[in-house]
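Only one protein chain is missing from this complex, and each of the others stays in its spot.
Chain nomenclature is as follows: A, B and C, assigned in order of appearance, with residue numbering initiated at 1 for each chain independently.
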């Protein structure tokens, strides 16, 4: 399978992040290229989630540069990141509990919906046309992730594994170019993990979406990612293809040392 | 200048009383995460129950109104009622709502406010009553003679009582077992549970202490303004104090109270005339709001980081 | 039990996103509307129209306003009455100061005034959440009422700020009789409720609910919190404002700023808690409940039960019952009567099966 990688999508240079006196990330640099699946691994508390939060603007690093698509990025809010095509899922599911699956996924398209609340008030006409147009796209995502039978179910009633899938659906609905997945397979059984792996690969394959993913299951990471960054205590200790990383003595040390 | 000081000191003294009510909020919030809007109603309930008992006790015991025996007996009965009320609230209202979002707990205490008001008036009647603690609301002669300042003797003594209460509570929390447990609970509910601190037990104690504080506040406010429905609104006075001082900080409540009390009086006196007076109803709120925009966590509150 | 949904399939997204997707509900709704518009004016007496139906509709609208903010966008407000006051006084002044001002335009403008004030007092929501925000909205409550009392201009310099509603005349029709007032109120409320329903079922509503349910996630998918919250504040206040105008013009006739006090705000909050947080229908059910409860209590305590209950207790029964109901609903059914209705409906749809 010949996959074509493109230019660097996002280049993180010497990123450091502190909360008060606590250093979450120290001088971390790595990049992500177009169409690849890039994994971030590391023991608990290594700063993996913080790294994703830096990429999509939830946290603002005190030091370092972020070059996004060739441009130095200024301090950016999460919604701006979203409007530039970055979507993500969360480690602890962050769905909108009071809404149905369908509505949750529809919110993923909010940036592409151009009508205002005045149109929505009147509904019939422009707003409805737009709603239907986006519903069609959302239905494609639903079909893609095979969650047709739960379309109208309130998300709160779904089992954990399906909630994760709905969250992925919401992110996909935004048609992102860069997708950040924070432990997409945590807490899933083997079958659910396999499904999720397949979906991640399919997304990457069919839409060419660049994916940055955090995952604990080493088997999964080694199977599906193109390159891996290893963090430990907020520092980068390894970077390379799965094989390179697997044989890196520093990485092995960190993992053995932390009883993983 | 003297006038300014007079206003300032008057403001600070009433600020101490605001702080007293705010203290009730802080205690409960710290221990159980509940923003107890009913604290004002508890003040009202306490004062009304006290007065009610002083009225009916002579018929039962023969101790005349105004005697020390009557006072203390009524005090004990009122305090017992507050404890019962506190524990009942914790049991019936809050326990079923454990782990609900804070906003739900807040709303439930609004309902509780109405309930307590209704019960208090239902039992003791709705008419305004006087409450005499035996302290005259007259200027302190010493200050009037020497500094030409009119400072109410009542306010001064009330502030003194409040301060004694603060100090006592502070000492209790610092040095008793229950106090330490309480502080542990305030820091982290889960952790406290895991080291075996009986959370529900602690909550019952805190609600009782809050009832006690409400009783003291009720007596002072009641003696000053009469025991009436309006006592409920002491809660409204305390809210800006809380915003300013933070919901979790006892010193915050005190300092917030002083700031609100002083600035409110000063604003009323110096700003009021330009806008037609009556601004003490909203001035503390606007002040607190402006303050919030700068420091959302309050003066002494802890900064909260959203974990994603 | 009475639902026969088999065969009601949806062949288009329009059909699938109807307000009432089930045919029986559509029929029920149309029948209800026909009853309210065509039958009620002829059978209801003065008392029912003026003391029950009109206030239910108006409070329902105000509760709907609060529900948009609290139930949908998740921002608690204790200042709804103040925004009603802005609407009422705004409308009054537009009617007073602009010659030939059409009433409907005046209430629209009054509502817009309320919306503007709503945005102003919604600003703290950008920094603070939950009950901090609730407390901040108290500032609006106290400040606005104070302004209306203190500045005579707003009430055309009447004593203690009392305003008397001008006569309402639309296209030559005088709205003086209770029937006409009822019909006008019903029309305005129906239209606004429909618009609100449309908003909450489209992207606007989804953004509100996203912010309500999980603001961090909402921001990450590109929802701008500030804009969304302020929009909710504005629209909510607009609804309260219009309700305030109707309150003055269609219900009381004369109002003073103090009439829009904290108690009224609480009452509206209670309506949504009992009726159903996050439900448009719930707003009206809650309003009906809160308006009718004192009436029922009155009847009860002046009737047979009154003899056994001390007078003091009887006169405070309303407070006790309100308080208990709030506590009851928050503990047992936080989504109020609307949810109970919904559950009953679910049961009926599944009948004879239990689930």
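We take it that contacts are C-beta pairs under 8 Å (C-beta built on N, C-alpha and C of every residue); 3 or more make two chains touch, one makes a residue touch a chain.
By our rule, contacts and distances are computed from a predicted model.
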Per UniProt record, name of the chain withheld from view ["AMP-binding protein", "phosphoenolpyruvate--glycerone phosphotransferase", "Dihydroorotate oxidase B, electron transfer subunit" or "NADH-quinone oxidoreductase subunit"]: "AMP-binding protein"
Interface partners of the hidden chain - shown chains only, full complex considered: A, C
Contact partner of the left-out chain, one of A:72, A:92, A:116 or A:149: A:149
Touching the absent chain when the full complex is considered, from C:8, C:46 or C:254: C:8
Full-complex contact with the absent chain, from A:7, A:63 or A:140: A:140
Interface with the undisplayed chain - residues on chain A: 1, 102, 135-136, 139-140, 142-144, 148-149, 151, 202, 205-206
Residues from chain C at the interface with the omitted partner, ascending: 1, 3-13, 15-16, 350-355
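By our rule, only the chains that are shown with their structure count from here on.
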From chain A, the most remote chain by mean C-alpha position: B
Leader among chain pairs (count of C-beta contacts): B-C
Centre-of-Cα separation between chain C and chain A, whole angstrom: 41
Intercentroid distance (Cα basis), chain B paired with chain A, Å: 49
Centre distance in Å when chain B and chain C are each reduced to the mean of their C-alpha atoms: 33
Interface hub residues of chain B, defined as touching at least two other chains: 308
Chain A, residues touching no fewer than two other chains: 58, 90, 94
Residues on chain B engaged by chain C in the complex (per definition of touch): 35, 92-93, 96-97, 100, 102-104, 106-108, 110-119, 121-126, 236, 239-240, 242-243, 275-279, 281-282, 285-286, 288-289, 292-293, 296, 306, 308
Chain A - residues contacting chain C, complex: 56, 58, 77-79, 81-83, 87-88, 90, 94-99, 103, 106-108, 110-111, 113, 115, 117, 120-123, 127-128, 130-132, 135-136, 170-171, 174
Touching residues (chain side chain C, partner chain B) in the complex: 76, 123-124, 127-128, 130-132, 134-136, 138-139, 142-143, 146, 149-151, 216, 220, 262, 266, 269-270, 273, 310, 312-313, 315-327, 330-331, 334
